[in-house]
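All protein chains but one are shown at their positions in the complex.
First chain written, first letter: the chains are A, B and C, and each begins at residue 1.
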Amino acid sequence: MSFNTFGHMFRVTTWGESHGPALGATVDGCPPGVPLTEADIQPWLDKRKPGQNKFTTQRQEADHVRILSGVYEGRTTGTPIQLMIENTDQRSKDYGDIAQKFRPGHADISYHQKYGIRDPRGGGRSSARETAARVAAGGVARAALAQLVPGLSVTGYMVQMGPHKIDRARFDWDQIGENPFWVPDAVAANDWAVYLDDLRKAHNSVGAVIEVTARGMVAGLGAPIYAKLDTDLAAAMMSINAVKGVEIGEGMAAANLTGVENADEIRMGAQGPEFLSNHAGGILGGISTGQDVMVRFSVKPTSSILTPRQTVTVAGEEVDLITKGRHDPCVGIRAVPVGEAMMACVLLDHFLMDRGQTGGLRGVIG
Amino acid sequence: MSFNTFGHMFRVTTWGESHGPALGATVDGCPPGVPLTEADIQPWLDKRKPGQNKFTTQRQEADHVRILSGVYEGRTTGTPIQLMIENTDQRSKDYGDIAQKFRPGHADISYHQKYGIRDPRGGGRSSARETAARVAAGGVARAALAQLVPGLSVTGYMVQMGPHKIDRARFDWDQIGENPFWVPDAVAANDWAVYLDDLRKAHNSVGAVIEVTARGMVAGLGAPIYAKLDTDLAAAMMSINAVKGVEIGEGMAAANLTGVENADEIRMGAQGPEFLSNHAGGILGGISTGQDVMVRFSVKPTSSILTPRQTVTVAGEEVDLITKGRHDPCVGIRAVPVGEAMMACVLLDHFLMDRGQTGGLRGVIG
Amino acid sequence: MSFNTFGHMFRVTTWGESHGPALGATVDGCPPGVPLTEADIQPWLDKRKPGQNKFTTQRQEADHVRILSGVYEGRTTGTPIQLMIENTDQRSKDYGDIAQKFRPGHADISYHQKYGIRDPRGGGRSSARETAARVAAGGVARAALAQLVPGLSVTGYMVQMGPHKIDRARFDWDQIGENPFWVPDAVAANDWAVYLDDLRKAHNSVGAVIEVTARGMVAGLGAPIYAKLDTDLAAAMMSINAVKGVEIGEGMAAANLTGVENADEIRMGAQGPEFLSNHAGGILGGISTGQDVMVRFSVKPTSSILTPRQTVTVAGEEVDLITKGRHDPCVGIRAVPVGEAMMACVLLDHFLMDRGQTGGLRGVIG
Partner (left out) sequence: MSFNTFGHMFRVTTWGESHGPALGATVDGCPPGVPLTEADIQPWLDKRKPGQNKFTTQRQEADHVRILSGVYEGRTTGTPIQLMIENTDQRSKDYGDIAQKFRPGHADISYHQKYGIRDPRGGGRSSARETAARVAAGGVARAALAQLVPGLSVTGYMVQMGPHKIDRARFDWDQIGENPFWVPDAVAANDWAVYLDDLRKAHNSVGAVIEVTARGMVAGLGAPIYAKLDTDLAAAMMSINAVKGVEIGEGMAAANLTGVENADEIRMGAQGPEFLSNHAGGILGGISTGQDVMVRFSVKPTSSILTPRQTVTVAGEEVDLITKGRHDPCVGIRAVPVGEAMMACVLLDHFLMDRGQTGGLRGVIG
């Protein structure tokens, strides 16, 4: 069972509600001896932190992570790592209205139906605030990967906002950190700023597509048939709030291709086999090939908008609802570090599983 | 760990290779007292069976399922149900060549890299033949659902082949069983037959998109945060051979929508709350709302084609490879019953989990 | 994988070290709507709390539990419950010596061998202080059971200390809370006090046997073959620090019996079938029968004693070690509430699993 846990060997259990005293992640199965301090995790949380510019919610959360266990004198001990983030800015009065009214597009109604009780403050458990715990866990995964797979990097970025896609010809890794959208296309960054500002002023919001790429991969990660690397990545991304689609490599567009086009042909390179293309997104039969692993996911538009929408109350009364509060016009922006964190966790998990089963042997070619 | 197992309470472990003596599924956690015979499962396997028309592989497999355990006098006993399918038509000489040459787009190279050994006969474990075991397990899930959620139906169908999408205005549930593509659009069925025949003759293949819809749903299924209903559906579909993308409701297109457009507004109907649209695909916050659950997945074009593609051998020699044998020009066709089976398994699993945790209580509205 | 998690549906993940800032339990899968406050859990922790009399360690830990999530307005919401206990009295100078010297009978050496690193302060993760988290989780389980299985009670008590066993003829449930040993035999309580005081003064310690009985059971709990009720109880008890043996019903003494003696014969009573004896300890084939469930476990003598024992250092030097600090002469005393907590967790877990798979149906007799 895995109500609130993901991962096989590197297992992350998150807990906490948006407006409770704290939230966090219990990280189990981390290898011992990994250098780790709060300062290694904090930068990833800062990347997700709200209130950094006008395109993200103005909620001010310090999102300061504390390591409560599992680390001794700056190194992991192999025991559970408890990562706690206290909730400091809760302003619960902003949310009083929604205890009785179900916000369209939110989990209010489904939590009520399932559990018969819900914590309405800020969305409770279904708040995207839960993703802070994922990002903290991802920081631990990154620290371990830095030691175990030295050349590996995991980078997320937006490739689409509303109908506007990036121009792949302008793709520039160095641009990603230079704009509030984590977009690798400087022209798009400028255009999107105008577009999103207009939407925000119109009391509207918009969806997005995020891509996460792992470079410097090793071959052999992934446990077919039901813990395939792509399966676990799909689950990891789909579990993020507001995600409605996940793609590996060509993704949904694979339907458009012919077999002749789609074949990633193989030649021998200096270091071994090399693929001439990467339609597969770095995964064949659920196992990494050593190519870049490429995942994309869509994020639906923020459901909390200032435009009135029709809904009902717990008592069954029909009402119109405006969702006040401080909300992101495009939650996709802050989903970027979350997607990165999930990828990092999945890769570490599969590294450990593979090492367990195979001992890290690799079949030779050539 | 779940190398070859999926599900939480209704757990399916598949086993077997394409050309070994048999393959099957060990189904654990089925409720007791469910009427079940081999005749209840066989029709679903027949639907997936190869060799039924010129659009699917001419391999002749009887795909006859045997129930070896877990059923007594026509009812499940609550103990593991072993479903075995013997492999009868193996013609392994067709595949002799591929023991040394890695077929592009196949898992040959990644299995070799990971395990240092692989069963090359027909793709071994990575063959889509494994999906027969899923379909058999899905038959068990359907039998249990028939008892537990009487009005529920799970139906799969193709909505895109190559660049050709169905016309939703012509959508007709009754058409699905009337053509070899399980397509709910009679015009598309005719057009696709011509299109695919041409591709096949050109020694090529093509991808597809399959949609699976569950009608007659109950609210409250799904275990947030990491066993959300959509998370588990995404994992289930992505684990199917050749799948590269999964969508719930609007899917990737959710990125294009604004918050105003995307809101599924709610009114009170005769039976309780009703949604005015279903952009969400029947799931909010990972929990079913009672609306139809809608999942789509893309299937890449068959990698085994008669057009030569560049590859390398185990010895590192560069060669061109034509994949002979009897292959489907569009594996998406036979993925339809597989997608249905996975949906059925996930829904039953979540029904049992929900019943375990909540006892099936439902929060009242109105 | 379950490095630090136990349970199937009601899953408890404990975290934290003896001398870190805090420790706790992440409780997942609790049913929603269960009345729960910190005041419901605290009494069980108080029962385990050190420093209550001269027979338990004089370490003064408030062991005050805080609920950080999963409860709203005094009821569980079905989301993870984080239970945190801050460590307030750590006196780590007491333990400085053991960073280099492996205490015989402790996990110092095995943790060092496995992980290459360990937190030596107070035994780190291997300290029995971890059991406070279990007791807190057990408090949650008890609250849920009170609602789901109203007549159920779970009671632990000592039945042996060193060579001294209780006299079953004097067994008195009401005595259990009246003495520092939780022993149901007033005569034994007096005798043991003298015996243990002498041992303590002799810088020695002693083992014990604890029995935990569940009365008011329901039939049908237990999931054969590998999640049998007795299997899970055995694992739960053996996972407690210092436990070396676990028995169900007759336990090891079952070896001495003949089949004629061991048969628990059945007659019809007013409420259905009744057993004339309970050699089985309330479990047949891994499933509860409705009789009292009886588990016993042995606890080895405290390894931390003031008598010098031979050992080696990390550097490989041979030394004699006296373990100073404040230690219980018989850790079995404080294992009583821990055993109760584990039983409560296992019973709730199995109640939920059974409800999930069978819906709580019960086969009728008569």
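Just so it is clear, a contact is a pair of C-beta atoms (placed from the backbone, for glycine too) under 8 Å apart; a residue touches a chain by one contact, two chains touch by 3 or more.
Note that the structure is a prediction, hence the values are computed from the model and not measured.
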Touch criterion as defined above, residue of C:A22, C:I85 or C:A107 at the omitted chain: C:A107
Residue among A:P32, A:P184 or A:P273 touching the omitted chain: A:P32
Subunit A, residues in touch with the chain not shown (by the definition above): 1, 9, 29, 31-33, 78-79, 224, 352-353, 355-359, 361
Contact set of subunit C toward the excluded chain (per top definition): 1-6, 8-9, 14, 102, 104-107, 109-117, 125-126, 130, 160-163, 199, 204-209, 219-228, 230-235, 237-239, 241, 244-268, 272-273, 276, 279-281, 283-290, 296, 298-305, 307, 309-312, 314-318, 332, 353-354, 357-358, 361-366
Absent chain, residues of subunit B that touch it: 1, 3-5, 8-9, 11, 13-17, 20-24, 26, 28-29, 32-33, 66, 68-70, 72, 75-82, 84, 114-119, 124-125
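The rule we apply is simple: only the chains that are shown with their structure count from here on.
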Chain whose Cα centroid lies at the greatest distance from that of subunit A: C
Centre-of-Cα separation between subunit B and subunit A, whole angstrom: 26
CA centroid of subunit B to CA centroid of subunit C, Å: 45
Touching two or more other chains - residue numbers and ranges from subunit C: 1, 9, 29, 32-33, 78-79
